[in-house]
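Shown here: the complex without one of its protein chains, the others still in place.
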Amino acid sequence: MNDSTHNSGSAVLINNLTRHFGDFTAVDHISLKVDYGEIFGFLGANGAGKTTAIRMLCGLLMPSGGSGEVAGYDIYKQAESIKKHIGYMSQKFSLYPDLTGRENLTFYGAAYNLRPADLSDRIHELTERLELGEFINQLSGKLPIGWRQRLALAAAILHRPRILFLDEPTGGVDPVFRRRFWSILYDLADSGVAVFVTTHYMDEAEYCGRISIMHHGSIIEQGRPFDLKRQHGTDSLDDLFINLILSQEATRA
Amino acid sequence: MHRIRFIAQKEFYHILRDFRSLIIVIIMPVMMIFLYGYAINMDIENVSLAIVDFDHSVESQQLTERFFASPYFSPGENEVDMSDPEQLLRSGQVAAILAIPPGFSAALARGEDFELGMMVDGTDASLASAVQAFSNSVLSNFLMDRLPPNFDIPGVTLSQQVLYNPDLKSSHFLVPGLVAVILMMISALMTSMTIAREKETGTMEQLLTTPVKPREILIGKLLPYVVIAFVDGILVLIFARLVFGVPFVGSQLLLLGFGLIYVTTALSIGILISSLVDTLQEATLLAQVATLLPAVMLSGFIFALKNMPFVLQAISYIVPARYFVVIIRGIMLKGAGLEVLIPQAGALVLLMVILMTVAAAKFKTRVV
Partner (left out) sequence: MWRGYIGLIRKEFIQIRRDRNMLGIIFLMPIIQLLLLGYAVNTDVKQLDIDIYDFDRSTHSREFVRSFEAGDHFVPEEVISHSNTDPVWELAKRFKTSETQLALLIPPNFSEKLTRNENVTVGLIADGSDANAARAGLGYAGQIVRKYSNHVTGMEVPLEIRHNFLYNPELESVYYMIPGIIVTLLTMVTTMLTSMGIVRERETGTLEQISVTPISSHALLAGKITTFAFLGLLEMGLALAVGILWFGIPFAGSPWFLLWVSALYLLTTLGMGTFFSTITSTQQQAMFLAWFFSVFAILTSGFFSPISNMPIWMQNITLLNPMRYFMTVVRGIMMKGSGPADMIPDILAITAYGLTVFTLAAARFRKRTE
């Protein structure tokens, strides 16, 4: 899965990507670039279009316009190739609640066509690394939410993807768990994985290498958190975000 | 009182906005009327028959014509292949093959004993016995016609009179019974589902934290279903009259009264089921098994209870539909009045009282 021809270049590169649902434009001409080894934060209020954008990048949804490449593959024509190189963790817990953690991972391993011997080594490795411990053998629907998130992450990185998409991964998780979760993401980025994460927690946005802020389907600001705060003369991303949204609303009205 | 009205109104919105309930409330009853009225037809006619005539005489020709002139038999499309005569039966193209052996006309002329052979497809037992009875009657009519006019045959003849349904139409039998099934479906299935849904989504708890009394919630929720049940019941009766020509001999008022008792009984079952389960899924399954299945199978609606094994007959005594089916047929077809329906009425009222008491107790302890 590591064909070297695509190792250079950007992990995600999109240009004027657009998606309509009937009359409604969910994503309106967005352009961005994410590199390998980078944690890219995708910010926005609820309904800003983050999830629609991420679903187009994962090959779950056809764009209405614009162009894009993920892992060097075209998002229109090569969705199947993209899927081999990405991991995806959705907003809601989407592993089988009536399977144990191990059974879930075994199933997804087969889905990613991993060989059984490699798979059991990998499950063992991830159990250690994500500190899943005995929880791996319990029904995943009965796990506390923090462990479920880790299990979902394990399923998303099982096949060593080069790009990881996380759609609001830490909703409903307590701060301690969130801290642990992010340290795992850092480790992944250090090993060269591009991490593309959506969130509306501003403290999480601080952890990102670069962020972009979405509003009503468009990207209204993009850059490193430190640079953005300086540009707008604010101390916190919270203020920055609220000011930006308010000024956007003002110009719209 | 106005609180009940608001709950009832809310319930109507639920029904109108959920396509499942719309299907059950409107499409299912109409579909069932047509399917049970037309598709389930026990009136055996036009049985396809092949006749192999080895005699080739005027008489054998007359007998053949006799068979096909009767409403019971119609000729099969294909000729019998003499190398494998059974093939037509095996492939289901005809239900019976009649062979008229050579010598038929000669034996007839001399009044000698003679036997015709008939191969009958026995797979459908009731069809097969009908074929047997019909063919015998066609043959005896054939013989009668050969007797001189005004010939008085010694012995016993049968004078038949059919009451209530002289044309012997199945739809007259099935369609009134269908009212029992549909009322049960709407009253028990729908109410158990709607209460279970409120429990599952947590809105029941929300409602109970308001000053509305549990009794009011219950009445408000059930009222729309009573209305719908009656509308559907009347709809079926109108269809019965206009489309199938089912007569209505007895008292409408009496039927309405019994309808109320029956619907109350069914609602109690619905409440009882909803108190036993936690999810909509379970409610649906349990309601189908506990209400719809017995109402169709163990009520005498289609299948005669008398023929069933003892255990099933015993169970049928606690199936409310069993009594209502007798009542509605009695009133509609036979013009039966209260004086002859006392046993059924008594049983139905007894069931209603027991079920209402249990359901009310259950609803209180589970919800409050």
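The chains carry the letters A and B, assigned in the order they are written, with residues numbered from 1 in each.
By our rule, contacts are C-beta pairs under 8 Å (C-beta built on N, C-alpha and C of every residue); 3 or more make two chains touch, one makes a residue touch a chain.
Every value quoted in this text rests on a predicted model; they were computed, and no experiment measured them.
A.B. asks: If the missing chain were put back, which residues of subunit B would it touch?
C.D. replies: Residue positions of subunit B that touch the missing chain: 19-20, 23-24, 27-28, 31-32, 35-36, 38-48, 86-87, 89-92, 95, 98, 107-108, 111-137, 139-140, 143, 152-170, 172-173, 280-282, 284-285, 293, 297-298, 302-304, 306-309, 312, 326, 329-330, 333-336, 340-341, 343-344.
A.B. asks: May I ask you to list the residues on subunit A that touch the chain which is not drawn?
C.D. replies: Spelled out for subunit A, the touching residues are 58-60, 79-80, 83-84, 86-88, 90, 92-99, 103, 106-115, 139, 155.
The rule we apply is simple: only the chains that are shown with their structure count from here on.
A.B. asks: From the C-alpha centre of subunit A to that of subunit B, how far is it in Å?
C.D. replies: 59
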